[in-house]
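Here the structure is laid out as C-alpha cells; the discussion comes afterwards.
A protein chain is absent from this complex, but the other protein chains hold their places.
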Amino acid sequence: MSGSTYGNIFKITTWGESHGKAVGVVVDGCPAGINLSENDIQKFLDRRKPGQSKYTTQRNEDDKVELLSGIFEGKTTGSPISMIVHNKDHHSADYSQIASYYRPGHADYTFDEKYGFRDYRGGGRSSGRETIGRVAGGAIASKILEQLNISILTYSKAIGNIEIDYNNFNPSEINNNSLYMPDHSAAVRAGELLKEKMAEKDSVGGIIECLIDGMPAGIGEPVFEKLDANLAKAVMSIGAVKGIEIGDGFAVSHSTGSDNNDGFRSENGKIFKTANHAGGILGGISDGSQIVLRAAVKPTPSIAKTQSTVTKSGENIDVNIKGRHDPIIVPRAVVVVESMTAITLVDMLFNAMTSRMDKIIEFWKNTNI
Amino acid sequence: MSGSTYGNIFKITTWGESHGKAVGVVVDGCPAGINLSENDIQKFLDRRKPGQSKYTTQRNEDDKVELLSGIFEGKTTGSPISMIVHNKDHHSADYSQIASYYRPGHADYTFDEKYGFRDYRGGGRSSGRETIGRVAGGAIASKILEQLNISILTYSKAIGNIEIDYNNFNPSEINNNSLYMPDHSAAVRAGELLKEKMAEKDSVGGIIECLIDGMPAGIGEPVFEKLDANLAKAVMSIGAVKGIEIGDGFAVSHSTGSDNNDGFRSENGKIFKTANHAGGILGGISDGSQIVLRAAVKPTPSIAKTQSTVTKSGENIDVNIKGRHDPIIVPRAVVVVESMTAITLVDMLFNAMTSRMDKIIEFWKNTNI
Amino acid sequence: MSGSTYGNIFKITTWGESHGKAVGVVVDGCPAGINLSENDIQKFLDRRKPGQSKYTTQRNEDDKVELLSGIFEGKTTGSPISMIVHNKDHHSADYSQIASYYRPGHADYTFDEKYGFRDYRGGGRSSGRETIGRVAGGAIASKILEQLNISILTYSKAIGNIEIDYNNFNPSEINNNSLYMPDHSAAVRAGELLKEKMAEKDSVGGIIECLIDGMPAGIGEPVFEKLDANLAKAVMSIGAVKGIEIGDGFAVSHSTGSDNNDGFRSENGKIFKTANHAGGILGGISDGSQIVLRAAVKPTPSIAKTQSTVTKSGENIDVNIKGRHDPIIVPRAVVVVESMTAITLVDMLFNAMTSRMDKIIEFWKNTNI
Partner (left out) sequence: MSGSTYGNIFKITTWGESHGKAVGVVVDGCPAGINLSENDIQKFLDRRKPGQSKYTTQRNEDDKVELLSGIFEGKTTGSPISMIVHNKDHHSADYSQIASYYRPGHADYTFDEKYGFRDYRGGGRSSGRETIGRVAGGAIASKILEQLNISILTYSKAIGNIEIDYNNFNPSEINNNSLYMPDHSAAVRAGELLKEKMAEKDSVGGIIECLIDGMPAGIGEPVFEKLDANLAKAVMSIGAVKGIEIGDGFAVSHSTGSDNNDGFRSENGKIFKTANHAGGILGGISDGSQIVLRAAVKPTPSIAKTQSTVTKSGENIDVNIKGRHDPIIVPRAVVVVESMTAITLVDMLFNAMTSRMDKIIEFWKNTNI
C-alpha cells in the first residue's frame, strides 16, 4: 500500500532514500497566490541539517532545496509544488557491511520481513533523511499559517533526564543553543549529559514540546478526524517517536475531574477558559486557547557500544555500529515535529471551512466567479 | 468535512447522537465468508453497556444490536454491514437545562463554535454513546483477527493513582471485576478510591493498556501510514483520551540507546528479540513480537461538584452537573480502545498484502478466477 | 475493499440489499444549519419508486424514508445523517430459483466469482434498490445546491431509438409523463415502443441527459479530480450505465477545432462563451456556462424471452426470467443520475473553497471564532 502521502486537502507526498540520488516532496493542494521562494524552504531545512553542532552527525550535506514546479512569478499557482534535495555525501561503500545483519533499534529487520529485501545504504527509506520532504512541506504550511496569524513554537523540553524549568522559559533562547532548548541552564546541563553519553558510546532520548497560538476555535472533524487524532498520527509517524500527549497528557490519569476540567469565564463579551489542562482541544475540536502537544523521542539506536544481533542468515553476532552518529535525535527532530504539526493544522483548517451552511453561502456570494 | 469514516480498505462509518432515535455503524470492506451473528456483536457491546456496576451510569439501555445488511445465510457477503442500536432511555427534558451553558471539560463550547448550534441532548454526537458504532465494528474486526490467530488483551492499567502490579497480573481476572483490571488487589483498592471520589462528587482518570499477540512481522506502511501512527490516531480519536504510547513510550525520553535497543537473537533458525522496549513496532512496522500500547484517559468531566462556567450569552454562572454520572471513564472505554485497535490491525493487515510482487503473483495464481 | 463510500468532503455511504431488512445511507460532511425534513428526502425517493406506471415493476414498496440522526430542531447539525428505508415486499421464496444459475446481463456470475457466493434474493446488493441510498443522499445535496442557486434538470433524452426533439423541449413536461421526457410527442411514441417490447417479452435502453445551471466557474481540481472525471465516475457507478459524455461528447471525434472551440466574448464587462460544445467544462474546471452530461443506459437485463445460460455447477440451460420487470430502466434512473450529479457538484464545490489564499484569509477573517 502507498503510505507516502499525508493529508486530505493539503497533501504532501515524500520520496527518497538516505543514499539514493535525492530526496524530495510534492506538496499538493497549496492555495494559489502565496509568495514563496527557495529561501522560505531553506530556512526550515537548515534547522534539521546535519553537522551543525558537536552533537549531530558530521555527514557533509548542505541540503540545498530546489523548487521544480508550482511557482510562477514568485507565487504559488495552485498546482503541485515539487521540491528536491540532492544527496551529496552518499558513499555506499561505508554501509555495505550492515547489509548482512539487523541493527538493533532500527527498521532493518522489519523492512526485510515486509519487502523481502531492503536498500541497506544508510537505512534507505527508514533513514532520518526521509524527513527532509516533511520539513520542506512544513515550511510551506507554516507560510500559510503565518498569513492566518497562527504560530507554532517548538523546542526540546527534555534531553534525557534534563528537563527545562518553565521559570527560565525564554523563547528567544531556543535558537541560541544547538539543542533548541528554551532554558539556557538546562541546555548547558544537557550538553554535559550528551558529552558523557558520547564518551560511553551511548545515546539518550528526550521530549519535544509544541505550542500553537492563534488557532481559531472550531477546528477538527468528529469523530475520527479530530484535531488531536490527526496530530497524534502526524507526530507518531516520525521515526523514533514513541509517545504523544495533548495538554496534560498522561498526567490526566491521576487527576480528578474538578482539577482537570477547564472552567469558562466571560469578560467584555469574550469567552475564555480559566485553565488549559485540555491543551486547547475539547471533543477533538480546537477551543481557541493554546494547543499544547508533546512527543517522546527514543535514544539514537545507532551506538558504538557493543550490541548483540543476528545476521540475515540467522548467525548470532556482536556488533559495534561504526561511523559518527548523533548521541541524541531530539534537537534535529524539533523542526520535523513542527512541520508535521503545521501540515496537519493547515489541512484541518481547510477541512473546517464547510462546517456551516451560512458561511458557505457567504463564501460563494463573495466570489465573483 | 466528513469525519465519521475510519479506515482505508476495512472501513467503518458511524452515526448517531446520545438522544436521537438510534446510533449505528456501517462496516464496509469486510471480506465475504465469515460466520457472523448478532450475538458476536452483542458480546462486545455488552462490555461497554451502562448500568453494569455501581461505578457506571444507571441509564437504562440494553443496547441490543440489529444486523440490517451484508449477511446472508449466517455469513458475511462482502457487502456493507449495517448495524443499529435503538436509543431507549432518551428523555430529552432532562437535558434542556444544559442547552444554555457550556459544561466544563465537554465539547459543548467547541461544537457551538464549529457548527453554530448543537444538539445539546446528552452531549449529542460528542456523547460516549457514539462509541457504540466503534465497538460494533470492532467486534467484526476481532472475528477477522481471530481467524488469523491474532489476539488482543485490553484492560485498565491504572485507575487514578492505583496501578496494577505486574507480579499479580492475571488475564482471567479482567472480566471478574467491573473495573476490568487484571490484578485483583488493585481492583479492590481502585474500587475504594472511586467510592471516595463519588462521595466528593468528583471523578478520576486512568490508563488503558492493550497487548496484541500473533501479529505477523511486516505490517505498517512507511512513512505516514505506519502501524504506530495509525494506532495513535485510532485511539486518540476516542473521546477523553489525551495521550498514547507504544512500548516504553514516554519512558524512552530518559533511557539510553544501549538500554532501549532490543537485541536480536536466533535459535533453531528462528529470529527473535531479547527484549521489547519497542513495543513490537520498529520503523512503523510490526516486528513479530507483542505489540504494546497505552492510552491516558481523563477523568469524567461531568461532576456534581460546583464548577464555574458561562452561558451561551456570556453570563458567568456556577453549575452542578445533575444526574448520575460515572466517576471514571476507563472501564467502559476498555472495549472501545480494543475495538479501535482491532479495526486498525485488520485494515493494516489488508494494506500489507501488496508489499511484495512474488506474493501478489502467487495470490492470483492460486485464484481460479 | 470498501466501495460503498463516495465523496471526499461531502460523503455518502450506502448499504442494503434488495431483499434484506432495509436499505439506507449515511450522509457525512453535510454542513450545519440546513432546514431538512423527511419530506425533502421523500420527494426525491418518490421519483424512483416502483409501481408508478405501467412500464415499471409492480413491486409493492412505498419506500418511506426515516431520518435517524444528524438533525436537531429541523436543521442539520453537521453530524452524519443516517437514513433508512425498510424493505416491505421481500418474499425471498420467489427468488430461490435463480440461486442456482447466472442471469445473463446481471452481476450474478461476477458476484459469485468475487465473493465465493452471493445473496441471490432479488439481486442482493447489485439490485436497483441499492440506488435508494444514492437518491436519499442526492436529495440532501440538492438542498445545498438550491441554496447556492445551482439547479439540475434531468430527463430521458432517448428511449430506444425514440429521441426527444429539442424544438419541442418543454421542462414542465418532464414530470407530466411517466417516462420523464421533456417532449410530449416523443413520450407518446416511446410509450408505444415500450408496449411493443413488452409484448415481445423484451426491453430497451436509452439515454439520460442532465443540464446544470448556475455553477460558478472555477470548480474542479486538476489533474485527476477534474469535474468531468468525477462526474464520469459518479454516473458510471450507477448500474446499467455503459457510457458517459460531457458536452458534444463522442461527436467531437468527427468535429474540427474551429467548430468545436467555444469562442469568448465580453459585453458590459461580463465574459461569456459564444457556444457550448465543451458542455461547461474546460480543462476539467467549470467555465460558468451550462454543464451538459449524458449517460447511456442499457436495456433491462431481466426479460421473459428465452435466454441461454449456465447453472453454478456448469450445466447449460435455457431460462425465462419470471416476474414482472420494467421493460426500460431509464425513467427510474433519471433521479439516480441527478442524485449522483448533485452529490458530486457539492463535493467539488466544497473542495474548490481552498483554491486561493486571498479567499481563505477572507473566510477566516469573517469568522468570529
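In this document, chain identifiers A, B and C correspond to the written order of the chains, with residue numbering beginning at 1 in each.
Operating definition for what follows: a residue touches a chain if its C-beta (ideal position, glycine included) is under 8 Å from a C-beta of that chain, and two chains touch if they have at least 3 such contacts.
Small disclaimer: the values here were computed from a predicted structure and weren't measured.
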item	value
Listed residues C:31, C:284 or C:331, member touching the removed chain	C:284
Residues from chain B at the interface with the omitted partner, ascending	8-10, 29, 31-34, 76, 78-79, 144, 147-148, 216-218, 222, 288, 349-351, 353-364, 366-367, 369
Absent-chain interface as seen on chain C, which is shown	1-6, 8, 14, 102, 104-107, 109-111, 113-116, 125-126, 130, 158, 160-161, 197, 202-207, 217-226, 228-237, 239, 242-266, 269, 271, 274, 278-279, 282-288, 296-303, 305, 307-310, 314-316, 351-352, 354-356, 358
Touching residues on chain A - with respect to the absent chain	1-5, 7-11, 13-17, 20-24, 26, 28-29, 32-33, 66, 68-70, 72, 75, 77-82, 84, 113-119, 121, 124-125, 350, 369
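Here is the rule we go by: only the chains that are shown with their structure count from here on.
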item	value
Reference chain B; chain at largest CA-centroid distance	C
Rounded Å distance between chain A and chain B, as computed from the means of their C-alpha atoms	26
Separation of mean Cα positions, chain C and chain B [Å, integer]	37
Multi-partner residues of chain A (at least 2 other chains)	8, 217-218, 222, 288, 351, 354-356, 358
